[in-house]
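What follows is a structure written as structure tokens; I'll ask about it next.
Heads up, one of the protein chains got dropped from this complex, but the rest are sitting where they should.
Order of writing sets the labels: A and B. Residues in every chain begin at 1.
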Amino acid sequence: MKKEMICIICPMGCHLQVDNIDGDCVVQGNACPRGANYAKQEAICPMRTLTSTVRIANAIHPLLPVITSAPVPKQKLFVIMEAVNRVQAEAPIKSGSVVAHNIANCGVDLLASRTMENIHGNKQSAGDPGHPGS
Amino acid sequence: MKQLELVIVGGGSAGMAAALSAFEQGIKDLIILEKDDELGGILQQCVHNGFGLQTFHEELSGPAYAQRYIDQIRTKEIPFETQATVIQITPDKKITYVSPKNGYQEIQAKAIILAGGCYERSAGGIQLPGTRPKGIYTAGTAQRYLNIDNVMVGRKVFILGSGDIGLIMARRMTLEGAEVVGVAELMPYSNGLMRNIVQCLEDFDIPLYLSHTVVRVEGFPNLERVIIAEVDAFRQPIDGTEKVFEADTLLLSVGLLPENSLAKQLGLAVDTKSKGIIVNEKLESDIPGIFACGNGLHVHDLVDFVSSEGNLAGRNAAAYIHGMKESAAFIKCTAGQGIGYMLPQCIHPDRIQEPLTFSLRVTKPYKQVKLRILKDGQVFKELPKRYLLPAEMVRIILKPEDLQDVRQELKVEVCES
Partner (left out) sequence: MKDVVIIGGGIIGCSIAYELSHYEGSVVLVEKNSDIADEVSMANSAIVHAGYDPEDGTLKAKLNVRGAQLMKQWCAELEEEYQTCGAFVAACGEGEELLLHRLYERALRRNVKVQLLDKEAAIKLEPNLSDQVTMVMNVPDTAVITPWNFALSALETAVVNGCQVYLNSPVTAIQKLSKGYAVQAGKQRIEARYVINAAGLYSDQIDQMATGIKHFTIQARKGEYFVLAKDARNFISRVIYPVPGPKGKGVLAVPTVHGNILIGPNRNDTDREDHATDAEGLAMVRSQITHTMKNVPMQETIRTFSGLRPAGNHGDFYIREEVESAGFINVGCIDSPGIASAPAIGEYVRQLIEKKHPLKRKTHYKKCKPLVRMADLSMTDKQSMIKQDPRYGHIVCRCEKISEGEIIAAIQRPIPAKTIKAIKKRIRPGMGRCQGGFCEPLVTDILSKTMNVDMCDICYDQPETKMFVGHTKEEQL
């Protein structure tokens, strides 16, 4: 079986052609090796990185942007979202730190995708003016 | 009046990159003026991933990408002021800005970098026919509400325009529990990146109606229905092709425009095609020492290229402050057949010492064509391209020696044969 797909690994958007999906996939049209890997994975079990937000207390905004530490199966996105919606974070938090371990038991962690200072405690918060010249 | 070597207007991806590169070149007497509450610009609301592959060789979310720059600015103690809005810039480089902390301030700068970003074309801008109900938003505004302010603008969403923010919002709204009933695009092709069509629409079975537009919105005081119709080759709606969608929200993703009001007020020449100012190979405007970069210069589809443009503007501003080589001879760079716009619009070949990047966009999709570069009307190079899409900016890098012998005009065009 043949399949045409567009690589979503990077914004290049290579137009891929995958042959012999049921056996040893043969990929054409990829500009880099990641494209070949993507096409094979996409043919078996599409994976996506999930990004969303969680509630956060004591921060400059009410929401903290979050990202899964690795791609998750596409068909599990909404199940994971249900778990994400229940997470509550608290500032201060550093970009990349774990907000929820093994989210929805899918084997990946939910990470903060930015730093948020505690607006009540920390004077060096991102919202404070920096060091105006002289 | 305060004297500074460099003032950077805007603390988003372009402004931060410009500040860092100028700083590295020894410019320590500088400030970034940012109107928002924090640095980072629009990236802070772009919580999706896909940023940074070129710059950091890994895939980051928008806030994470911004964070890397913010962390560097903080580590290097590069001065910045938030909630600081620039009111006016004069040709002799006096900047008036206002902030709650310092009130109105004037700065005399040696050089200025404009990095003010872009804004979204609005419902009024496209003269959307119908009532004026609540429920019509530009995609970016709805994105801010959703991702930063923690509020949902609606539950049943139609999207006009297939620009990237619209596509990204289709996925975000769906994941957050709304139903996206369709996306209409006036052109026969999408205006967003292909990967976004796949992972934002196809992943969620959201239909994309190419060659369709919204002919009417109904409902008052709240939006109730969006009516779309197919358009003909002249983009005029075809009678009898109307489709009705029940929706409480219409998101518009119908184009971004460089925010050039300060530049216009300054009297800088504007490129009618890119809608940003006209710059030379140093990203310098027609006033020496005033530079521009990022989406405030021309709208990019990848933040990585915004950063590299900011980096270049920062280095050039530093060189200007240190005393840049004067040059009288400049040649113009022309967007030829099939090219929507090209940057820079003019260059000084004798000043170019490193590879120079030209950024351009085609006017419509092309398959299996060549990009032809002409020097004074003579074909210099032909670059074969499998695909060219208006949504995807093309970058051509030419070496200094490629440019030395141009006398009057460098031109790029699409060659279809």
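Just so it is clear, contacts are C-beta pairs under 8 Å (C-beta built on N, C-alpha and C of every residue); 3 or more make two chains touch, one makes a residue touch a chain.
Here the structure is a predicted model, which is why all the values come from computation and not from measurement.
Chemist: Among B:N222, B:Q337, B:Q368 or B:Q408, exactly one should touch the missing chain; which is it?
Modeler: The single option touching the absent chain is B:N222.
Chemist: Which one touches the absent chain: B:T90, B:T141 or B:T241?
Modeler: Touches the omitted chain: B:T141.
Chemist: Touching the missing chain, which residues of chain B?
Modeler: Residues in contact with the chain left out: 35, 83, 85, 87, 98-104, 119-120, 122-125, 127-134, 138, 140-141, 144-155, 176, 215-216, 218, 220-222, 248, 261, 264.
Chemist: Give me the chain A residues in contact with the hidden chain, please.
Modeler: That gives, for chain A, the contact residues 53-55, 62-63, 85-86, 88.
The definition used in the following text is that only the chains that are shown with their structure count from here on.
Chemist: Distance from the CA centroid of chain A to that of chain B, rounded to the nearest Å?
Modeler: 23
Chemist: Report the residues of chain B in contact with chain A in the complex, numbered from low to high.
Modeler: Against chain A, the touching part of chain B is residues 2, 4, 29-32, 37-39, 44, 47-50, 53, 59-64, 66-67, 70-71, 73-74, 77-83, 99, 101-102, 147-150, 172, 175-176, 193-195, 197-199, 203, 301-302, 386-387, 392.
Chemist: Spell out the part of chain A that touches chain B in their complex, as residue ranges.
Modeler: Listed in rising order, the residues of chain A that touch chain B are 5-11, 13, 15, 46, 48-53, 55, 60-63, 65-67, 74, 77-78, 81, 95-96, 113-115, 124, 126-134.
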